[in-house]
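The other protein chains are all here in position, but one chain of the complex has been omitted.
== chain A ==
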Amino acid sequence: MNYFPDEVIEHVFDFVVSHRDRNSISLVCKSWHKIERLSRKEVFIGNCYAINPERLIGRFPCLKSLTLKGKPHFADFNLVPHEWGGFVLPWIEALARSRVGLEELRLKRMVVTDESLELLSRSFANFKSLVLVSCEGFTTDGLASIAANCRQLRELDLQENEIDDHRGQWLNCFPDSCTTLISLNFACLKGETNVAALERLVARSPNLKSLKLNRAVPLDALARLMSCAPQLVDLGVGSYENEPDPESFAKLMTAIEKCMSLRSLSGFLEVAPLCLPAFYPICQNLISLNLSYAAEIQGNHLIKLIQLCKRLQRLWILDSIGDKGLAVVAATCKELQELRVFPSDVHGEEDNNAAVTEVGLVAISAGCPKLHSILYFCKQMTNAALIAVAKNCPNFIRFRLCILEPHKPDHITSQSLDEGFGAIVQACKGLRRLSVSGLLTDQVFLYIGMYAEQLEMLSIAFAGDTDKGMLYVLNGCKKMRKLEIRDSPFGNAALLADVGRYETMRSLWMSSCEVTLGGCKRLAQNSPRLNVEIINENENNRMEQNEEDEREKVDKLYLYRTVVGTRKDAPPYVRIL
């Protein structure tokens, strides 16, 4: 029973923005459910196969913004074959058919085609924002449709997608009347860019706040662009060539000095370090700096730059910064909240003594009291360091440590790293995301199950001894939503211990583990609300076997909860039990 008219309740609901809170509201009573669903503007779907477009539109007919995620996380590392799924076209078709007033579409790890982009661009008159992260399947022709047809476009944000660059003139396709752009990011495009068209576009976009260029935009063009857009807040530098002439450099400096609103800097895809000083004047204003693609900036140049960035909250960097560089970060960036250190030498060809170690990690934890998110790739670690980090930084929400060599123990004591990670989960009571690595036994999972009460996402690779490890986690971490495991000795006993558990989670991924076909079949048998997918890549093997061997180990298992049953678009090598 409501004490207020619906309109009032709806108005109150307008202040509730987070989708989790809105989900909770909708469970209170039928009346609230109805009011909520008719007023919901933004919908987030973490797994596009958990629901279908028809049911989405049926429940939320007034939606304006849709976020969809497709492939599982390990697809980022080439563990999911290309044609697995995650197609966006059916969604766009359904939304267009139902005349939903779509204004914003955000996709992650989905397959997007030029056809879908074309349909998108023609179907929604008020479409304003397209964000594509780690997607694939489209070309610059699709971008041209978006540019040409979306009259209200404010945001086109392409992050780390695989786009076939036809070297066309997609930038030319923005009509002269398009002046509404706020954000344009095409850093991931590999081909040539029509710089003149870009300059004209930037010149007629007074609201442009975020601009991220690709490799093809050279230094002198950058200077002109920045002169046109001194209001920029977020800039991605593309190509920053070798040894600019003094005149170009001077022009760049002048342009940069005017950009007093600049808070975020990224890119530097090809850099001559001597150009960096042009940016010194604005470093003191920066809160975000992403140099993780800038392999050419090293040593002193980097340190000089960072020493000026006293307000930095987010830093993404390569491990060539070294422990010394991290010490500088620790001394300078007292506001730092998020740090990501990526490896610069993946093939391990160089004996890189300058790369980061546990020393750098401890320094950061000691110097940056506000640190809550870290992703750290390194070659070695110790329990002592992790224990120190836990003591210094009990506020971690995300802790992802990747020791490059699988099974590597504490390099001083040669013991497993169970105690180190144990200290982290015990101290960091708010930990929501954890990735573990190095030599680990079942013990670390005992700790995780015992202490990581808020943990929602856990990534495990080359760890554990027996099924007990996985069981500790499943039994202990009540808030677990996404569990992904590879190359660890967990089998059917762990998988089948509590089948109902998986309906409380978004998904489970297990690859190169000990689960068998028989185990997966048993799991799928009484679980109509779970899709249990077996991905078996070696087709040659499959075709030779006439009878199935239930004892055969499953290469890749991906299971997820769903209310719409088996999907129809799976390729032949994906078997849904």
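Everything below uses one rule, namely that a contact is a pair of C-beta atoms (placed from the backbone, for glycine too) under 8 Å apart; a residue touches a chain by one contact, two chains touch by 3 or more; residues count from 1.
The rule is simple: contacts and distances are computed from a predicted model.
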* Listed names "Large ribosomal subunit protein uL16m", "Auxin-responsive protein", "Small RNA 2'-O-methyltransferase" or "Ribosome production factor 1", with the criterion being the UniProt name of the chain not displayed -> "Auxin-responsive protein"
* Per the touch definition above, residue among A:S116, A:S292, A:Q443 or A:N531 touching the missing chain -> A:S292
* Could you tell me which of A:E7, A:D21 or A:E160 touches the chain that is not displayed? => A:E160
* Structure fact -> Across A:I25, A:L79 or A:L471, the one contacting the chain not displayed is A:L79
* So which of A:P343, A:G367 or A:G422 would be touching the chain we can't see? -> A:P343
* **On chain A, residues whose C-beta touches the chain left out of the figure** => 74, 76-79, 81-83, 134, 160-162, 188, 190, 215, 242, 269, 292-293, 295-296, 342-349, 351, 377, 402, 404-409, 414, 435, 439, 459, 461-462, 465, 486-487, 511-512, 537-541, 553, 555, 571-573
